[in-house]
Every structure is written in structure tokens, then in C-alpha cells.
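So the structure is just underneath, and the comments pick up after that.
Here the complex is missing one protein chain, while the rest keep their positions.
For clarity, chains are labelled A and B in written order, and residue numbers in each chain start from 1.
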Amino acid sequence: MDPLAYVPFCGPPPEPGALMSRWLLDPALLAGLAVALGLGLWLARDRRLMAGGWVLVALLFVSPLCALSMALFSARVAQHLMLTLVAAPLIAAALPSVRMPPLAAAGLFAAAFWIWHAPAPYTATLESDLVYWAMHLSLFGAAVLLWSALVAAVREAPFAAFLAVAVTAAQMTLYAVLIVLSPSVWHVWHLSTAPLWGLSALADQALAGALMWVGGGLLMAVSVALVLSRRFLAGTAAGGRTLAAQESST
Amino acid sequence: MAVTDPETRTPYGGARKGEPGKTFDEIWQQPRGLRYWSAVSHQAVGKRFIVTGFCFFLIAGVLALLVRTQLIVPGNTFLDSETYNQVFTMHGTLMMFLFAIPILGGFAVYLIPMMLGARDLIFPRLGAFGYWCYLFGGIILMSSFLFDAAPDGGWFMYTPLSSNEYSPGAGPDFWLIGITFAEIASVATAVELIAAILCARAPGMSLTKMPIFAWYILIFAFMIAVGFPPLIIGSILLEAQRLLGLPFYDAALGGDPLLWQHLFWLFGHPEVYIIFLPAAGMVATMLPTFVGKPLFGYGFVVAAVISMGFISFGLWAHHMFATGLPILSLTLFSAASTMVAVPTGVQIFSFIATLAEARPRLTVPMHFILGFLFIFVLGGLTGVMLASVPFNLQAHDSYFVVAHLHYVLIGGMVFPLFGAFYYWAPLFTGRMMSEVLGRWVFWLMFTGFNLTFLLMHLTGMRGMPRRIATYPEGIGWDRLNLLSTLGSYILAAGVLLFVVDFIRHRRVGPHAGRNPWGAATLEWLYPLPNPNFNFHAIPAVRSREPLWDQPELTDRRAERIDGVLRGTADSRRETISCDPITGEPIQIARLPHPTWTPFFAALGLAVAFGALLASFYWISLAGLCFSVLVFLLWAWEPSDAGVLRPDGMGRTLPVDLADRRSHTHVVVVGLLLVLFALHASLIFGGLYLWNVVPDFAELTVRPLGLPLILAAGAALAMAVAGTVARRWALSERIGASGAMSGLTALLAAGTTAALGWAILPVSPFDTALGAVIWATVTFVAVLSAAAVLWGLFNLARDLTGATRPGQARHAFNLATYAKGLAAMALATAGLLLAFALTGGA
Partner (left out) sequence: AWRRQTGGRTWWILGGGVVFPLVVLALLFVASTGVLRAVAGGREDAALTIEVTGHQFWWDVVYDPGGLAIRDANEVVMPVGVPVRIVLKSEDVIHSFWVPKVAGKMDMIPGRVNETVMTATEAGRFRGQCAEFCGLSHPLMAFEMVAVPPDHFRAFLEDLQGDAADVAGPAARGREVFLEAGCAACHAVRGVAEGARLGPDLTRVGGRAALGAGMWPMNEGSLAGWIADVQDMKPGANMPSYAHLSGPDLRALAQWLGSLR
């Protein structure tokens, strides 16, 4: 496949030298973000968290990271980790929570995660803007839903919430392990783009997997601790004390 | 909640009467003579675990002495290679599987109810069942010596060395079957401990007021529930390869020996922390007693323990640095491996900070705590060294690693354990062990240990690999090995002196009285030895250190202390059960009286496993059926749920509630956690082979698409039917609920049938991937069979009138199980469909 036959949303894969000039100030994107901000602030219970989450999302798409993710799968993974494990919990904590069985939400997120990171759909996102946005919106939406369901369930069904967290951590680690250990390149697009950055596509993929395995695991642990410990311990008598401990230790 | 009208609900005619005519003390009396073995109370089961575990420790210790004696001089012929390999394999296996986990589990089983204010564990029969599985598994493994077929492939059993081709004898079979059996015990005990800690605490003991030991054990139990399944699956697959020729790990048919290593270390890495955590919990419990101040930084320690449990599961790759993982990922694994130093550091510094609060009393347990700090910190430092990739590539599989792991395990687990024996012995026997002999024990062990293992770091740096029966003279290993061997004899002398002291103290040790150490936790509330019921009335708790902060507990005689459930209302054993988070009482839980069911359930399994070893498959099947039958009898027990009773402190509580927070539901969720982990291990195996050996994945015949879609539909319908059955049971439509349970059973069978139909064209013998597909569907089929039994069981109860108004637990819990099973069936069908859609032959 020729990566230049179609210009993907974030532009063609950049050379290392040109990366810093690749801020993406696409009017449609900016307009979409602005609308999302307005809507989010209108709905939010906690506007500071909402604003924080929004800034992160905006950065993930406007900054050169978006362009870099056209060249390196590891950059794409970094983008998705920040999106689903940092921005999503922030926004989920800011919005009124959605009541949904946490395991069902975890299943939905797992399905979105695996489908969009499987070879064929992944390639499709690089061949059509529509698919690209379908991917990010569904992935991000599923992530927000999952975190929202976790926040809602942690008091009433802590075990289901615990299971959902375990399932999510396990399935993401599983994906990471597979791409680290794979002897072949999953996403053929990067066969020609990763070498621009001095990495073989296989090394880029292993790096992506290791990032997800290690970085993703740590991010997940921190997010779970922060989002859930607040709710989980709030109801117990000595909660305040332990909460302070957890917050200052993470 | 179904219970509405307390006045009309009296105990049903069908419900057990307990033991009318007996006093409270008599009801809780341990049976005597042969019937002692039918006791299921936590005190009996905990002691059995501890004593049996210690016996395995002594056996494994003797094996270690044989190893050291063989290595005392170069070219020694004391043991031949074959015996040596058996000896070191069994040493590792016994220590890891039959000593460390079970004895720690035993301490937890013994101490947790007393510390939390419960009369017993909340599922005593599960604990007893676990003990018998453990004992029978251990006996199966040890019997290999009788048949001269002791396993000799190392405790890690790497394949293909453990395959039929390179180990044609029965050694690996003994190992795989015995260990899997013993692991079932660990998992059963873990699930039981989770339920006990979450559901049976004294009134007012919220999670944040739990003794720190309970937090450690809670995480320990969760880690076992998630960490043991990969090895259980790995072992079953390896045994299936040996017995049936399914090529899971056979490189010639698209298997991969590294798959075993992944599954093994996915278990093996958390295992280290599983062993460390309860021991650290013992230290965190003993230390405040001798310092006289509460543990410093309780919140930090809890956070550290939780994150330790979390992190440890992602790190197994660091046991495999030399297997050829991508270089770029090695650096990240290396970084991640060292991250465990942070939660460990938090715990250690919190211990040190506690020590700094006041001058500690230098008792024998305190000696062992200081020894632990010294040795474990050194082990942690060498651990950080090993996490560095270039260093690891040199030190891996050398004596440096042997030294490191003994520093971590003996320092981190054995020293606290011996301290714990000195500390809690009065609880077991009512007498104190000797302070004088104890000091000798400590110094002998400490000196011997450091002499043995400190030098091994050097031996390893000089290039001595592990697991070698002999070594050549004159390459710099001779003197170090001689000294290590001498050290091991000194260490052994210390352990021997401990045994002497323990036997001695049971006769002549001074009586302990009440709370001999001045401790703060509830297990010391009563004069020693503790009564079998633990508490006459279960006191309300307002502090993490109740015996220090609540004078009403200590200023009167123990049996006069106020609390809930004083005595017994209807001649039955019972305890209070609480909301998992706040600790507020929500129900009264009935506890079983002595019974043989756990013994026979385990015996049936033992026959099944033993006959498998001898290749008598029909006997094996008969044993299994017998076991299932006993389980059904066990579960059938008439219930008196639905009754309301005053608790003696102003509340009116239901008996055996059907609710999410109830202990029976918690145990179902715990069980699902284990099953998810088992299923995920199989899924991992399949995806791993599909990905790593793509040529053979291409050769594998694809499953049929249509039946997979049917299976997914049936699975969803099963979850819905189960949920409807729950709803109808809660609204007391008993007949309709029974019908829905029947439908759930039918749909579970349908799910399995559809999955089986889908994979009919796939051959399990041609490729490893095909074998894994069959294994995964078989797993779902076994779980479905359980759902079928359960659904029919509920239907039968509803039809025979065994279900009374207000009783919905059986349908309530089946709904949760059906949802979990549906999730696994859906994941299986989805992945098989994805595989079917990718073409192939």
C-alpha cells in the first residue's frame, strides 16, 4: 500500500525535522472542539475537571502528536492511552454519571479497542477521514462510558466495578503483549513510515506494545486509584484520612 | 429485599434445627476422636494448614541440605545426577507450592475471623475442602518418591524438557496433577478469605478500620485468585499434551515452548509478592505491639499494598530477558520492574518510621522483624540490580539469582513467619514459647542464612549456573560452596531448635493469660487459649486498635463484653455479616456444624486425579461424578433464609439475605474472577499462537460462522433468562422463577452445543492453535455444565417446595453466574468469529 495515495486526516507522515511545524489547525476540527467544550461545560457538574479533560483532548489532536501518529504506531498508542486513560476519566468524573453495568461497559470498550486496533480497520482509518473520526469518537465514547459506569458503580456494586477494572487492564495488557511478541508487523501502513524515524516497523510496534504494557498499566493504576478511591472511601467514617494518604501518595 | 413482614416469618419446618438441647459452648465444641476430622471451623482448619505446611517445610529443608551436601566439594558423588535433579526440583516445588502459600493461608484462616470479630470464616466448609485438596495434592506429589518417579525437571517445568519426548517417565505427571490439585486448594481458600474479610466483620469495622493484616490478606487472596489460574491452565494444557498428544507447546506442530514460560511467569512473578504480602502483614501487625504505638502511615501502606498487587501482574517479562524479547521493549520492562521498589519502599519506610516512634521491646518476634528488615532490604537491592537488563543477562540462572531469591523469600517470608510463630503461639496453645531458646533460634538462623546465601552472590558472579549437580575443581567456586554448605547446616540447626522449643513449650511453657504481649487487635480479647466460638457476643468496634482505644473491651471479663448475637437463639452456629465497605451489620449468617461433605468432595477429586495418573480413566470419571454428587448434597441443605431476628444491640436483621452485598453473592463474584482469569489464560494462549506462529494459524481449519452467531445469541438469552429468574424469585413468584432457571439451564446447554458445532471441522491434533480452540470451548462447556446443573437444581428446589417465600438466594446468585458465563461465551464466540473471518485453509 502506498501511504501517499491518500492524505490522512493528520497529514502525511512527517520527517523528524518537520515535526514541530505540524500543528493541526483544521477549521472543522477546531469548530468541533469548540462545540464540544461548550456542550461539556453546559453538562458538567465539575467544570474544572471538564476543562482539564478538554484541554488534553484538544492537545492530543491539534499538537504534532497527531502527525507523528501517522508515522509511528507507538505515537498512536501514546495518543490513545492519554485519550482513554487520562482524558476519559477526567471527563467522566466531570459529567453526571451514567448508570450502566460496569462489566457491560468494559465489554463495550474492549470491543471498540480490539476492533479499531486490528489490522484491517486500522488501515481503514488511514484511508478515510470519516472512519478516522468514527474510530476516535467511538473509542473515546466507549472509554468515557466505561469510566462513568465505574464511578457510578463503585459504591453500590464495588465488586462488579473491580471486575470491570480487572477485565479492562487484562485485555489491554493482552493486546500489548501480543504486539510486543509478534514476529510480523500488524499495521502494514507503518512499514514505510516508521523508517523515516530510524526505527524498523517491527521495533516501532514492539515499542508501542511495551508503552501500552508498562505505561498503560501505570496510567491505569493511577487513574483507577484517583477516580475510585475518592468515591470508594468517601462513605466510610475514617475515609478522609485514608483519602488524603492515597492522594498524596499517587 | 424480599423480607417484609417479620412477624409471620418463623423458621421453616424444613430448616435445620441445629443441635437443640445443647448450650452455646457445646454447640461450638470441637468434635473429638475420629470425628475431629469432620470439624470445619477455622481454628481446626487453620491449624491443619499450618501443621501440614510446616511438615512440608521440614521435608523441603532436608532436601535443601541434600543439595548443599552434594555441592560441598567439586565433583562430589554423594548424589547422582538423577537424584540431585529430583531433589532440587522437589525442594523448590514443596517450598513454593506446599509450604509458603498454604502455611500463610493457614495463618490467615486461623487469625482473620478472630481479628475481624467473627465466630468463624463465612464459608467454613470451603476452607475445609481446600485443606483436603491441599493434603491430597501434596500426598500425590510426595508419592512419586515411592514409585521412584519424582519429578526432575525443575520447579518451573520448562517444556519441551517436561514433554513426553524428553521426560517419558511419570515425574511431570505427578508434578502437574499434584500441583494443580493443591492449587485448587489455594484458590478455594483465597475466595473464602475474600468473602470472609469483606462480609464478616464486627459491627462498625469499616474497611478503613480493619487491622492492617486483613488488608494484606485481602490483596493476597485477590492475587491468588487472579495469579494462580494462568499456571493452572498452563499445567492442564501440558498434562493434556502428555496424555492426549494435543500439541500446545510442540514447536513442530505450531506450538511454542515460550507459551509455557509466559503462562508460568504470569503466575510466577506475582507469586513472589503473594508470598511476601502476608508475611509483611504479620510484621505490620507485630511491630506496633512491641513499639507500643499504632502502625505509622496505615493509609500509605494500604495504598502501597494495593498498587503492589496491581503492578506485579505486569512484570513477568523480566524473568524472560534472555529468551530473545525485542531489545527496545526490554528497557521499558526493566524500568517497570524497578517500579515495584516504590510500594515496597513505602512499606519498609513505614515500618522504620513506626520503629522510630518509641523504643521497641526486644522480644524474640522483634528479633525476627529486625532480621526481616535487614535481609529483605538486601534482597530488594539485588532485585533492583537484576531488573537492569545487561546485568540480568549475566546473572540470570546463576547462583546470584539463587542468592537473591532466598534473600527475598527467606528474608521476606520465613523470618516473619518464625516471628509470627513466637508471637501467636499462645493463641494456639495458651502457653508462651521460650525467650531464651528463641534468641538462639534467631541467631542460628540469621548467621546460618547469611553465611549460606551472602556468599552465593559471589559464586554467581564467578559464573556458577543454577541447577548443576557437580562442578569442576579450580575455577573459583570450591571454597565459596564449602562455606555455603556449612552455613546451611547452621540454619538447619536453628530450625531444629525451633521445633524442639515448640514441642517443649506445649508442656512446660508458662501460661499466657490474657493478651500477653499487650497487643491492640481483637484476637487477644479472650483469655488463652481462645474458646472455639471466638466471641460470646461480637463487640462493636470504633478504632483500628480496639484493645488500646476501647476500655469497655478490656476492663471486664471477656464473656461479659457487650455485643451482638450473644449466645445462640436457635441452637445453630451463626455469625454477623456486614456491608463490605462500611462494616454495618446487614444480616445474620448461618454457619455449618461439623460435617464430612468437604472431605468426601475432596476425596472424590483425589480419586479422580490419582486414577488419571494411573491412566484408569473410568475410575477417574467415577471419582469426579462422586464429587459432583457430594457438592449437590452440600448445596441442597434446607435454608431458613427469610427469617428476621433481633441482633441484641437494637437492630433487626434478616437471616441469609439475597442481596449484592451478601456473602453468597460475593463468593460468586470471587469465583467469577477466578473463572475469568482461567478463561483469559486460554484466550491469551490462542491469540499468542495465532500471532506468533502465523504459518500454522494459516494451516488451522476455520470454525463455522453461523453456529458462532447462534452461540452468541444463546449466551445473551441465557443471561437474560437468569436475570428474569432473579427478578421473579425476589418478587416471590417461585414457580415462574423455577421455570426461568430451567430455561437458563437449557440455554447454557444450547450455547455449548452451538460452540461445539462451530469447531467440529477444527482438528485439535493437527495444530497447536486448533488444540487451544478446543480447550477454550471445552472450558466454556464445563462452565455451562455447571450452569445446567445449577439451573436444574434451582428448578428442583422450586418444584419440591424446598424454596419458601423470602428465599431467593439460589436464583439471585445464578443470575450473576449466568451473566459471567455469557460474557465468557460471547468473548469466545467473538474471537472464533474473527478467526473464521480471516480466511485460511
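Here, a contact is a pair of C-beta atoms (placed from the backbone, for glycine too) under 8 Å apart; a residue touches a chain by one contact, two chains touch by 3 or more.
In this text the structure is predicted, and so the values were computed from the model without any measurement.
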| item | value |
| --- | --- |
| Identified contact with the non-displayed chain, of B:Phe349, B:Trp440, B:Trp596 or B:Phe793 | B:Phe349 |
| Selected residue (touches chain absent from view) among B:His318, B:His396 or B:His457 | B:His396 |
| Option from B:Tyr471, B:Trp517, B:Phe676 or B:Trp728 whose C-beta touches the chain left out | B:Tyr471 |
| Residue of B:Tyr36, B:Phe145 or B:Tyr166 touching the missing chain in the full complex | B:Tyr166 |
| Touching residues (missing chain, whole complex) on subunit B | 80-82, 85, 152-154, 158, 160-161, 166, 251-252, 255-258, 296-297, 299-300, 304, 322-324, 327, 330-331, 334-335, 338-339, 341-343, 345-350, 352-353, 356, 384, 388-394, 396-398, 462-463, 465-472, 475 |
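Methods note: only the chains that are shown with their structure count from here on.
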| item | value |
| --- | --- |
| Partner subunit A, residues of subunit B touching it in the complex | 206-209, 226, 262, 297-300, 302-304, 306-307, 310-311, 313-314, 317, 325-326, 328-329, 332-333, 335-336, 339, 346, 544, 580-583, 660, 666, 669-670, 672-673, 676-677, 680, 683-684, 687-688, 691-692, 694, 819, 823, 826, 830, 834 |
| Residue numbers on subunit A that touch subunit B, as the complex places them | 103, 107, 111, 118, 155-160, 163, 166-167, 169-171, 173-174, 177-178, 180-184, 202-203, 206-207, 209-211, 213-215, 217-218, 221, 225, 229, 232-233, 235-239, 241-246, 249-250 |
